[in-house]
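Before we start, here is the structure in question, set down as structure tokens.
For this view, one protein chain was removed and the others were kept in their places.
A, B and C are the chain letters, set down in written order, and residue numbers restart from 1 in every chain.
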Amino acid sequence: MPWAEALIASKAEEVEVGQEGRILSYVDALREALSLALDLDPNVFVLGQGVNDPRGMFGVTTGLHEEFGVERVFDTPLSEEGLTGICAGAALVGMRPVYLHNRPDFLLLAFNQIVSHASKFSWMDNGKGRVPLVIWSAIGRGWGSGAQHSQAIQGLLMGVPGLKIIMPSTPYDAKGLMLAAIADNNPTLIFEHRWSMRSKGHVPEGTYKVPIGKGVYRKRGTDLTVVGTSHALEVALEAMDELSPQGISADVIDLRTIKPLDEEIIFESLKKTGKILVVDTGWQMAGVCAEIGCLVAEKAFHDLKGPVRRIGLPDSHTPAGFSLEQYYYPNKEKMMGVIKEMVEK
Amino acid sequence: MPWAEALIASKAEEVEVGQEGRILSYVDALREALSLALDLDPNVFVLGQGVNDPRGMFGVTTGLHEEFGVERVFDTPLSEEGLTGICAGAALVGMRPVYLHNRPDFLLLAFNQIVSHASKFSWMDNGKGRVPLVIWSAIGRGWGSGAQHSQAIQGLLMGVPGLKIIMPSTPYDAKGLMLAAIADNNPTLIFEHRWSMRSKGHVPEGTYKVPIGKGVYRKRGTDLTVVGTSHALEVALEAMDELSPQGISADVIDLRTIKPLDEEIIFESLKKTGKILVVDTGWQMAGVCAEIGCLVAEKAFHDLKGPVRRIGLPDSHTPAGFSLEQYYYPNKEKMMGVIKEMVEK
Amino acid sequence: MRYPYNPENFTSFHSSETVYDKAFLTRLYREMLRIRRIEEEIASRYHEDEMKSPIHLVIGQESTAVGVCAALEKTDLAFCGHRTHGVYLAKGGDLKAMMSELYCRANGCAGSRGGSMHLFDKSVGMESSSAIVAGSIPTSVGAAFASQRRKDKFICVSFLGDAATEEGAFWEALNFAALHKLPIVFICENNFFSVCSPLEVRQPKVAIYKKAESFGVPSVQIDGTKVLEVYAAARQAVERARSGAGPSFIESVAYRYLGHGGATDDSASGYRDPAEVEHWREHDPISTFHDFLVSKSQLTATEIEQMEKEIRSEVLSAFEHAISSPEPGEEELMTHVYSD
Partner (left out) sequence: MRYPYNPENFTSFHSSETVYDKAFLTRLYREMLRIRRIEEEIASRYHEDEMKSPIHLVIGQESTAVGVCAALEKTDLAFCGHRTHGVYLAKGGDLKAMMSELYCRANGCAGSRGGSMHLFDKSVGMESSSAIVAGSIPTSVGAAFASQRRKDKFICVSFLGDAATEEGAFWEALNFAALHKLPIVFICENNFFSVCSPLEVRQPKVAIYKKAESFGVPSVQIDGTKVLEVYAAARQAVERARSGAGPSFIESVAYRYLGHGGATDDSASGYRDPAEVEHWREHDPISTFHDFLVSKSQLTATEIEQMEKEIRSEVLSAFEHAISSPEPGEEELMTHVYSD
């Protein structure tokens, strides 16, 4: 396996959260990951409605079809359920598809193939089949994305056995986790966030993996633990930046993957702070926030000094209109308010 | 509206948990509900793959097509996504479809229509459209149902705004909640459990509604609160029956609906007992158990005297084989073990 | 050029002998022109960043919505996808409410919840639309089913793009409509593209309408640049639906001049030949019809001038209305999550 070997040989695998290397845009980091994977392993192919568009899909795929040929980087019919199954079938016989979507909303069309097929083959086949499939999509927000183009559905899938779910927030992680996802032998979903994709950061050259299932501290502090992923965690970081002059400090943990979940890092921090705020880009109810909130109430109850708090989306739909949308998404101020309440009590 | 009027006129609406009336089987109670609804309102129709089969769908629809005609009770092509949208469209212009499925697994094919369409019309239409649609399915268990015919997916949908989700466990509730669901102007999912459907109980004649969003106490006690729905709650009741001679007593709450969730009854009981065990027929992770566990850690933290506990399904798939399946589903003994642990600590 | 104008494949419905009265012809012309002018005004102001909504303009394809809706009653129901403007306006949707929706105002047709991809006006039978491709097709079939079962008088029209026929739900819905002989007309607006993806990378070389036909649904491919062709084909299909004879499928071929979304032509980016756009502009639905009407002495320069004036003033006042309308408040967020 040229691919696996190259990855193992790679020293970069050991590199922790990038503080050095070139400054790259998030989008370029992702494209580099795809390009490296296509180069390393002939079994990798990249597909999705629009990956061959002149500007690529959000720039992530720009030019790849020219570099690697339309046999390996290609546009698809608009058939999400069928194509997901087709990818799973190709994976089952040893290929490594990377299927890209503009929006997670479109994955709702493919839940039968994701939940009842791709996630189950390895288990139902008693270990004889495996599905090295990556499904990537970018959570929409703003500019009228509205109820049908903004759904952050990670919470709907978190409970499904057999899946891995990745939600990066930095260019470094986006690249390293994409490579890790492609190298992984399981159906892996990556939920990018359109707003995280605007950032730049340090990104090493060449192949490296960020481990799936490992969170990192983005800030260290003592008053509380803030845990989450993706754009929700970025807002939390901004909130903490503002609160720091007021003498409030927190452990801010970027989980990076929500399944498998890095329980250890959460418990470790909570032991110190005793308070936890969980943030997520999806609906607050019965999703990522709920899982983590319940988990600590179950397994770290005796470390809790106050109520678990969560900030996700309210039990309503995303408005398309600009002003309504401002009320829908929790912002820095709202997070600051909750954090202050938690600290003051 | 003949339908709404008949319901309001009905005195039975006020009847609480049936302790009188005929003894009816669960299945007959459901059929009676369908029959009454079809009779009351010409806008009601019943459809689904197999509703016209000689034995009806699990007996629930037996004979209805003969009574009300195949124009109103009819078999469908095997097109879950399309048919769900068709039902939503018919509902949008004023009909009241009741769409039945053998298994919730098949709803995974229709998530796009359920999550991105039916649940959103009323909201996106600024209140001008509404979707009085009932989607019914029976959670499978045993006899080789296996990974693809046993999925209790309520947890995947609980976070989705605009849906109502019902999970009855008695014949009385099954009938009253079916009638309430048909009378409701929102897309409502009913998840029956194949094993609950084997029971009999008191069922009043005629039309009555069990309120959607209201739980009931099935047992009263002091040591802990056990909360859940459907077959998982039945197992919990059995566990409490065994534990009662040992002097252990609990408030056992049957939520009956998981969305909207009856938070009040949970908080009320928890205030007294200080301990909570949440049980569910679905995956434990990021679903119903997680939501309720997080909810109490958030809003009733100061009443908690010990860790929240949950018992759902492990992070694995349902085995088809009989012996493996015994290990998969939490049984009475497992629940007793957890409850004892909780009480003893 | 990948997709030239190719009249050979079209079935012709409008015979030159058919005589329509001048009022009707003028109305068709005026409606197309009105849509064009509204779209142009949206395009010209889009850079101001005040319409914070993704737009999918219909310039070049006005004839399909206008021709089809001319064959409908006000009580008939129309459904469409993301490319809403043409259908909404042709079905008689309120222009002010539409502009308010694009400007995210409280009095938008969806109260600012839906944006450009969710325009509707139930008072005139513009029933629903969906931003999910093919999403509204089952909805439309369900409404047709209700009409049939309740013996309502209305029929349904389902507008969809060529890419929508790649979604399985379309075939599921078509099968059901054919099985139950539902009163519905499917209008597939084939403009050869799904965003930047040409038909050839999405479907084998078989005509879309031929596939629909094989499902037992009477189907045709027509010249979607000719409003009278569209009207005549739609009339026949609407008649079929209303008489209880079941669904029809019309593949209406026309071309969009501007980019898939937004306000500019993006052909220079490489996904299509800019010459292809120029080529289709020569078969522009409005100028073709203009020339036809003038040649038949059904329209004069003065009449057109008058029309332009009226439309201009209507458009300006709709924009004005929208811009000066209030935005929705926070209390709106949680209402109508559930219906009473």
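Assume contacts are C-beta pairs under 8 Å (C-beta built on N, C-alpha and C of every residue); 3 or more make two chains touch, one makes a residue touch a chain.
Since this is a predicted model, take the numbers as computed values, not measurements.
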Touched by the hidden chain, restricted to displayed chains: A, B, C
Given C:E172, C:E189 or C:D284, the one touching the chain that is not displayed: C:E172
Residue touching the undisplayed chain, where the options are A:S35, A:Q49, A:T62 or A:Q113: A:Q113
Contact footprint on chain A, counting only the chain that is left out: 42-43, 45, 71-72, 76-77, 79, 81-95, 112-113, 116-117, 121-132, 161-162, 164, 185-186
Interface with the unshown chain - residue positions in chain B: 49-50, 52-55, 74-82, 105-106, 109, 142-149, 314-317, 319-324, 327-328
Positions on chain C where the hidden chain makes contact: 166-172, 175, 178-179, 201-206, 210-211, 213-216
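Simple rule for what comes next: only the chains that are shown with their structure count from here on.
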Most widely separated chain from chain A, with each centre as the mean of CA atoms: C
Chain A and chain C: spacing of chain centres that average the CA atoms, whole Å: 37
Separation of mean Cα positions, chain C and chain B [Å, integer]: 42
Shared interface positions of chain A, touching two or more other chains: 81, 105, 109, 146-148, 314-317
Set of chain C residues in contact with two or more other chains: 110-111, 113-114, 118, 130, 132, 135, 168, 337
